[in-house]
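Of the protein chains in this complex, all but one are displayed in their positions.
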Amino acid sequence: MTTTVQQTDSAVETNDEVILAVNDLRTYIFTRAATVKAVDGISFSLRKGETLGIVGESGCGKTMTALSLLRLVPRPAGRIVTGEIVLNGEDILQKSEDEMRDVRGRQISMILQDPQTSLNPVFTIGNQLREALGIAHKENKRSMLGRAVDALRSVNVAAPERRLDDYPHQMSGGMKQRVVGAIAMSCEPGVIIADEPTTALDVTIQLQYLRLLKEIQANTGLGIIFITHDFGVVARMCDRVAVMYAGRIIEQGEVRDIFNAPAHPYTQALINSVPKLEQRVGRLYQIDGQPPLLSNLPEGCRFAPRCAYASDQCLESYPQSYHMKDGHYADCWALDPAWQGTPIAEFIAPTGRTG
Amino acid sequence: MAVQANAPGGPISDAAAGQSAERRVSVSKVWEELRRSPIIPLLILIIFLIGPAIFANVVAPHGPVDNHLDKAKLPPAWVGDQRMEQVIVQRARADSEVSINNVKHLLASGGATLVDVDGNGEANLGDSLVTVIPGGSMEFPLGTDKLGRGVLSRLLHGARVSLMVSCLAILLGGFLGTSLGMLAAFRGGLVDGIVMRIVDIKLAFPSILLALTLVAAVGSGYVTVIAVIALLLWARYARVVRGDALAIKQRDFIDRARVAGATNMRIMLKHIFPNVFNTVIVLATLEVGHVIILEATLSYLGAGIQPPAPAWGVMAADGRELITSAWWIFLFPCLAIVLTVLSMNLLGDWLRDRLDPRLRNV
Partner (left out) sequence: MQRFIILRLLQGLLAVFVISLIVFALSRVAGDPLAAILDDESGKEQIELLRKQWGLDQPLHIQYLTYMRRLLTGDLGTSFKWDRPVAELIAEKLPATIQLSAFALIITGVIAFPIGVLSAVKKDSWFDTGGKMFAILGQSAPTFAVGLILMWIFAVQLGWLPTSGKGGLRYMLLPGFALGYYNVAAIMRLTRSSMLDVLDTEYVKLARIKGIPEWRIVWKHCFRNALIVPLTYFSLILAVLITGSVVIETIFAWPGIGQLVIQAIVSKDHITVQAIVMLFALLYIGINIVTDIVYAYVDPRIRYS
């Protein structure tokens, strides 16, 4: 599976400037019946020009994490209970709603999953673009038009002048997703969250789109948080990856490290469940059982009920985070020096796939 | 999970907002529960519509058309005697005035006394007339109308009229619509085309106008009212039943019945009708309120049930003339209609949610 888009060499744009740091973020949804712990104490950081992948099964809290970063958790049931989201040196959880509006779009933005529904059907593309551009630039109509054309050109839309008067339903899915991208990037934010931006697109269009995102990143030094359930896309797009399971990040680190030596049994299982062309695998790996309900989480390790190697300790208490190397962390008791069960090296053999 | 997304405040202000949100939820929750449960509307219906309709003869203190001219316009039982003072003027223009020509007549009929300002013993301009309006009595708990007929008794008998007219109209309309709907689905082609076009035009046209035209053409009365309402109703049944029947027609058991040699008639009655029955029942329940309103409106306009029959619409029309002096004549029938229709609608909603949620958008 060779494509022209290769995993970016981390050295190109990345520098050490951290633009987003999330610390012990918890977002719960309070319903009459139960409290759904959609995001339950996650921490990660993003540097300038870096792409961080957040991977996990659907319903593990990925999207809620994204919405929390924008402070757009569905109200009134959803609430950010505690934590810190430090964006460009300021904790946005301390900001008022008015201040928040200046943050959204200008400092952090998001590309939604489904381009078919993320554009307003009753306004033209130009109208929606100019509205987004108007937030950062208060200028006359003429120069706004120019900016809109530039914005469309920047996402490789052909003949942008003519496209401005089109309505969303007159465009193809891939085109719409480019426009959504243009809108999201119209105020030149430092961070963009891409929430499975390609799942609704055709496979050929997917690659184009991912390539476009990387191009833009190379030009602007954008930090991207890439939410997906597809490890293949992670390998192609991301510098670092955080694996989410049941509201927590259970493992994170450099993509290469995680692929070469996944520490957490869940990560191992996920990587093993990705079909690989270069390997003759008899059948795809599959994890038995269901992820726990976010409204009824187990005491101990959340993966323990499905983990083949779980011990009593795993069922009783949540594991610490263990640091392996270069920011590679994993939450698993098997990494503890005092671990009595199957040694981690004897877990399912990690697939030796090199970067 | 709540659908509404809104921008949250910080974690601290969130907690406060959450609390008030929960309190608000509980208020609307009670309302929702009340709305969802069929018990209250059922009780109201039994007390106000079905009970009186069946037992009107027994429960009602008087017959619906018994006149008591000497006791006309009596207020409800809880209203006491009222003293009214009117100034004598040349031509009365307000309630507080009485014209000089009427004074003699009023004095002679008794119940009125003269306040003789100038003391000459005669009624002159500028004097006042004091009339004592008698209060209500338990004989007529809700008062009487201008002919001295008991409002309560007429109301109770009116329930019978409303129920009878709406049931018959719905039965007739439902029968017509269901048959045509099944026929359209079954025959398809031209029959289907014609029936559905008529349905479209019918559904689009303001029903009361058609009703008025019909009534103007053939005259009013029970039979006409029922027929007219049935003609207004059938289209909705036809459309829904046709849709259902078309779906059922595709199913295997219809083919099997056909293979077994069943006639078209038999297939429609034995196989299709039982399957659309639920839908028809729900539609009918949803329709009752609408039909009661329709009948009352027609009767109010003089194009429905004719006086002196105790239809609620007729009673309200009687009360319109006396709205300034005898509010009870128009108000009670109006309230009876609103209460009945309200409970019928709530009951219909409940039944629909239970039996056939698809009909929400019909």
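Each chain carries a letter (A and B) given by its place in the written order, and its residues are counted from 1.
Everything that follows uses one rule, which is that a residue touches a chain if its C-beta (ideal position, glycine included) is under 8 Å from a C-beta of that chain, and two chains touch if they have at least 3 such contacts.
Nothing here was measured: the structure is a model prediction, and the numbers come from that model.
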Which residue of B:Leu214, B:Ile229, B:Met268 or B:Val282 touches the chain not shown here
B:Leu214
Sole contact to the chain not displayed, among B:Pro52, B:Gly173 or B:Gly313:
B:Gly313
Of A:Val22, A:Val155, A:Ile183 or A:Ala334, the residue in touch with the unshown chain:
A:Ile183
Residues on chain A that touch the omitted chain in the whole complex?
70, 72, 101-106, 109-110, 112-114, 117-123, 131-132, 135, 167, 169-170, 180, 183-184, 186-187
When the complex is taken as a whole, what residues of chain B touch the one chain not shown?
2-7, 21, 24-25, 27-28, 31, 35, 201, 204-210, 212-218, 289, 293, 296-297, 300-303, 313, 316, 319-320, 323-324, 327, 330-331, 334, 337-338, 341-342, 345-346
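Convention: only the chains that are shown with their structure count from here on.
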Distance between chain centroids, defined by C-alpha means - chain A, chain B (Å):
58
